[in-house]
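Sharing a structure here in structure tokens format.
All protein chains but one are shown in place.
Each chain gets a letter, A, B, C, D and E, in the order it is written, and its residues are counted from 1.
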Amino acid sequence: VRLSRRYPFCASHRLHSAELTEEQNQAIYGKCNNPYGHGHNYILEVAVSGAVDAVTGRVVDLEKLDAFVRREVIARYDHRNLNEDCEEYLDQVPTTEVVGVEIAKRLSKQWANAMPGESARLERIRIWETDRNIFEVRV
Amino acid sequence: VRLSRRYPFCASHRLHSAELTEEQNQAIYGKCNNPYGHGHNYILEVAVSGAVDAVTGRVVDLEKLDAFVRREVIARYDHRNLNEDCEEYLDQVPTTEVVGVEIAKRLSKQWANAMPGESARLERIRIWETDRNIFEVRV
Amino acid sequence: VRLSRRYPFCASHRLHSAELTEEQNQAIYGKCNNPYGHGHNYILEVAVSGAVDAVTGRVVDLEKLDAFVRREVIARYDHRNLNEDCEEYLDQVPTTEVVGVEIAKRLSKQWANAMPGESARLERIRIWETDRNIFEVRV
Amino acid sequence: VRLSRRYPFCASHRLHSAELTEEQNQAIYGKCNNPYGHGHNYILEVAVSGAVDAVTGRVVDLEKLDAFVRREVIARYDHRNLNEDCEEYLDQVPTTEVVGVEIAKRLSKQWANAMPGESARLERIRIWETDRNIFEVRV
Amino acid sequence: VRLSRRYPFCASHRLHSAELTEEQNQAIYGKCNNPYGHGHNYILEVAVSGAVDAVTGRVVDLEKLDAFVRREVIARYDHRNLNEDCEEYLDQVPTTEVVGVEIAKRLSKQWANAMPGESARLERIRIWETDRNIFEVRV
Partner (left out) sequence: VRLSRRYPFCASHRLHSAELTEEQNQAIYGKCNNPYGHGHNYILEVAVSGAVDAVTGRVVDLEKLDAFVRREVIARYDHRNLNEDCEEYLDQVPTTEVVGVEIAKRLSKQWANAMPGESARLERIRIWETDRNIFEVRV
């Protein structure tokens, strides 16, 4: 059984690469290159899969999962400027692709420690940047 | 081609295991353990896949599929209390994980009889418990 | 300016009037009369209106509003059985019309005390029972 | 007949008043006071009302309305930082209440010039800041 | 208390006025003037208001309302071509404004006969043509 659980967060970002010229940045990122940034209501979906526990009927302890995702992602990203507030984007562009890869790496690396006693495994994450743009990273 | 078709139903449930103490039930299920239960607007998504029929342009007979899902799931769960009204939850906790497994088993077991002449196969079911909690069971 | 703020809650109810016969209850409430009840993912929308404060740019203190609505409605209804857990429905049927009237009365009566220093007034509440059924009560 | 037409835009903002101390800003705006800002997928809804034209069957010329709203609001706000990119927020806090009032004023002031030959009148605007927070300003 | 109830229907239409030249039709309706038409998943919302019945807790008999709206609107419009299948659009352009006015007139005229014993009154109808275009007609 796979459980997908969604966590909204609001953040701003600016798409601009120090390795590109102004013209290239403008050509590649268009209005997303606006110097002062812009923002989104992101939705993060975390999918875990595993067997259903015969006693509890649960695939994962939801309280533990929520505490983990909130501490590692939501508390750090919600109501933040990704470029300025999050060290992982100091040297890479916070496109939603890159944000997805960072979240997947962070959750994946700490899964075993943060979710002791859980047999479920982290399977993938998805991020809705808008209703129209959805990114998925498999773990 | 895979067709996913959605069927809403409204039901109530209580998460409580007879094999656990009161304290354990409270610790594991939290407010979902409330003695009198609570409820949801569930959405069941049934996904079938197969080849597109060269004459009809269809992957499955939708009327037949609807009649099958409504008889086996919706008529039994909609506007019901899962714990009290459905015998399959007398001895197991109706978490949405367990409900998903039960629906998948029931549809899967009767697929061949209920859908004669159809080449499409049942692939997976998904249940939205809320906008934020989605469960998937592959068949 | 009018602010509408939404609060989801999950609850169960049974539509059954002690003043009606079994046949009348069945005729009027149909499957909503199921003895063991059923449930919904309700969404409560609270609308307040007032002038925008010249310094803060706010029409109401959102933290105060949230604390008020959570204490008076969400904490009492979320993950509850309205018929069994809420005394206001011991002697009246918890249709969503009646639930809406009760919420409006309760919030309205305590508004002045719970929201000191706020010039905004409570204007109306709305409840989504499902995507298709929406109830509105003006205060 | 009233027509409501929706226009999405993505922007960032920071809630911070120069007339308040750091402590007051923090107390009033909470995480919305984060120095580097955050952002949203806003939805602007513009409502106009009038008689249905007997020949065209239309209440307003949609192309003209779109051009007007896009020029006056969307082109100025979409993929922008409201605090830094829009002069109207240099000396007031871009809460969504204030943004709504500004949009209503701007559209209202230019309606007659921008919509020549149209008998419909601008009635109200609404902004969704998130799925849960909706602001309405009557014109 | 006001109840708003939603009814989806799928239909096609073409915007073209016999009183206008080809050029005018093209200028006014743009791609909606395509000779073979196009279509939408419309949502009709019917709002009724009245007092809550002291015994039933209901503002209106939902079964009666559904039967009325389905017979008068949904059965006639769902999976139809509005221009070709509905006589009311033989001599007027089926813009959603006009469709809304027609539905409001039809429901209003027959309300008293179709809803005997109901004290609730029909208040307004709304139609979603798409997620972005919403029309409202007060009765």
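The rule is short, and it goes like this: contacts are C-beta pairs under 8 Å (C-beta built on N, C-alpha and C of every residue); 3 or more make two chains touch, one makes a residue touch a chain.
Bear in mind the structure is a predicted one, so any value in this text is a computation, not a measurement.
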### Query
For the chain left off this view, which of A:36, A:111 or A:135 is in contact with it?
A:135
### Message
Can you say which of A:52, A:93 or A:107 touches the chain missing from this structure?
### Response
A:93
### Query
Residues on subunit B that touch the omitted chain in the whole complex?
1-7, 52, 55-59, 61, 63
### Hidden partner chain, residues of subunit A it touches
15, 17, 19-20, 28, 30, 92-95, 97-98, 100-101, 131-137
### Query
Taking the full complex into account, what residues of subunit E touch the chain not shown?
8, 10-13, 31-32, 34-41, 78-81, 83-85, 130-131
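One rule holds in what follows: only the chains that are shown with their structure count from here on.
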### Message
If I compare contact pairs by residue number, which of B-C, A-B or C-E overlaps with A-D on over half of them?
### Response
B-C
### Message
Measuring centre to centre with CA averages, how many angstrom lie between subunit C and subunit D?
### Response
29
#### Entry: Centroid distance [mean C-alpha coordinates] between subunit E and subunit A, Å
42
### Message
Residues touching two or more other chains, restricted to subunit C: which are they?
### Response
131
